[in-house]
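The structure under discussion appears below in the form of structure tokens.
With one protein chain held back, the other chains of the complex are shown just where they sit.
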Amino acid sequence: MADYNRKNMALLSSKTKAALLGPLNKNNPVLVQVLGICSVLAVTSKLEPSIVMAISVTLVVAFGNVIISLLRKSIPNRIRIIVQLVVVASLVTIVSEVLKAFAYDVNKQLSVFVGLIVTNCILMGRLEAFALGNGPWPSFLDGIGNGLGYGWILIVVGFFRELLGSGTLMGHQVIPQAFYDAGYQDNGLMMLAPMAILLVACIIWVHRAVNKELQEETN
Amino acid sequence: MEAISLIVRSIFVDNMIFAYFLGMCSFLAVSKDVKTAMGLGIAVTFVLVITLPINYLLENYVLKAGALAWLGDDFANVDLSVFSLLIFIAIIASFTQIVEMVIERFSPALYSSLGIFLPLIAVNCAILGGSLFMQQREFPNIGMATAYGFGSGIGWLLAIVGMAAIREKLEYSNVPKPLKGLGIAFIITALMALGFMSFAGIDM
Partner (left out) sequence: MAMNRESNAYTILYAVVMVVVVALGLALTHQLLKDRQVENENIDKMQQILRSLNVDVTADEALDRYGQLIQNAYLIDEQGVKVAETEGTAPQDPAFSTELGDPEAKGLPVYEAVVDGSLKYVIPMSGAGLWGAIWGYMAIEADGSTIYGAEFDHSGETPGLGAEIADTSFKQQFQGKQLFRDGEFRSVAVVKPGRTDAHRDYVDGISGGTITSQGVDKMLRESVGAYRDFLIKLNMANQ
């Protein structure tokens, strides 16, 4: 894990563009760095909460990165982790308050998983690996990039689970009634949590079949 | 009796990893051999058992709406729940840091086997998840909260040790190249989770 982070730092600080675009593909936080899969797959049974979650995480990573980057010269090393956690927890609390005020339904579906953004490893990973050593602007881009890199996976998983599991997208019926009349059935299995993991495995499979250099040697 | 039933449920039915995917990052990163997996599992259980009751007390006597009523009538309407996330994570982070320092000072042997995992634990979703679920589920007393912490920890330990055991055997398997490592680990997790779903009928 530490090796990854060191490599990232060298890669990313050289180019701002890399900070933004890298995480979308070759340096994807979920597919490559194995960060942030934690809680959040549990919210992908529908597309809408997946999108809200993706946006929330992106905002928290981006602004967390900026704040830590601004504070990086003043933070006492001994309480570094606590300071980071406090910054992240405050941002997440704000996100959760805003969701409660403006997207109550989605907030209800996300329940405790909004709070769990705090322990999303992407956040701490990026704060430690990037924001502590870089200026606010590249840090902001790095946050947006990582948030989006994580978000698109969430959205893809949410898309397939809702489409195949309930035949709807964003709550609207997309699979025509004629299909059901012809004997098609929604796959109830897709609504179960394990299928989220299996879908991520499929994404990894495709991603690594295309990017051969990412393939691992051992099991 | 109720506590035992709660423990069994949180180990098998609402397993932190297989039902909610909490603590997946370290679950995948540290499940390459059984011994380290065991160490991390024990550390997680330990931290859950300690932090859950602490957070339970804070939740019920400080944070919840009306929780400060014991200070007098003036405080009966105070609602500090907006700070709960912050307090929970602060407790967890400080506790892990204290434990780390204590272990390092008094038992270097234990530190070298367990201590390295402690910084990881502060950001282990299973720990914060435990506290947040505790808040949401409104356990009737501190004993139940502790029992829940213990059960969730053991459930997590069981999951990661099982996973590590499978991955050790996996070395001899012929896995398609793009799936090697991470990919196959995800698939195993999914299959284990499906397996655990058969415990859903457990009724005590």
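Here the chain labels run A and B in written order, and each chain numbers its own residues starting at 1.
The rule is simple: a residue touches a chain if its C-beta (ideal position, glycine included) is under 8 Å from a C-beta of that chain, and two chains touch if they have at least 3 such contacts.
Keep in mind that what you see is a predicted model, and the values were worked out from it rather than measured.
Of A:51, A:79, A:156 or A:175, which sits in contact with the chain we cannot see?
From the options A:51, A:79, A:156 or A:175, the contact with the absent chain belongs to A:79.
Quickly run down the residues of chain B that touch the omitted chain.
9, 13-14, 19, 82-83, 86, 133, 136-138, 200-201, 203
Which residue numbers on chain A touch the omitted chain?
Given the touch definition above, chain A has residues 42, 45, 73-79, 82-83, 86, 90, 93-94, 97-98, 100-102, 104-105, 108, 111-112, 191-193 touching the missing chain.
The rule is simple: only the chains that are shown with their structure count from here on.
Report the inter-centroid distance (CA atoms only) between chain A and chain B in whole Å.
The computed centroid separation for chain A versus chain B comes out at 21 Å.
Along chain A, where are the residues that touch chain B in the complex?
1, 31, 34-42, 81-82, 85-86, 89-90, 92-93, 96-97, 111-112, 115-116, 118-121, 124, 192-198, 200-201, 204-209, 215-219
Which bits of chain B are touching chain A when the two form their complex?
Going by the criterion above, the answer is residues 18-25, 28-29, 82-83, 85-86, 89-90, 93-94, 97, 119, 122-125, 127-129, 132-133, 135-136, 167, 170-171, 173, 175-184, 186-187, 189-191, 193-194, 197.
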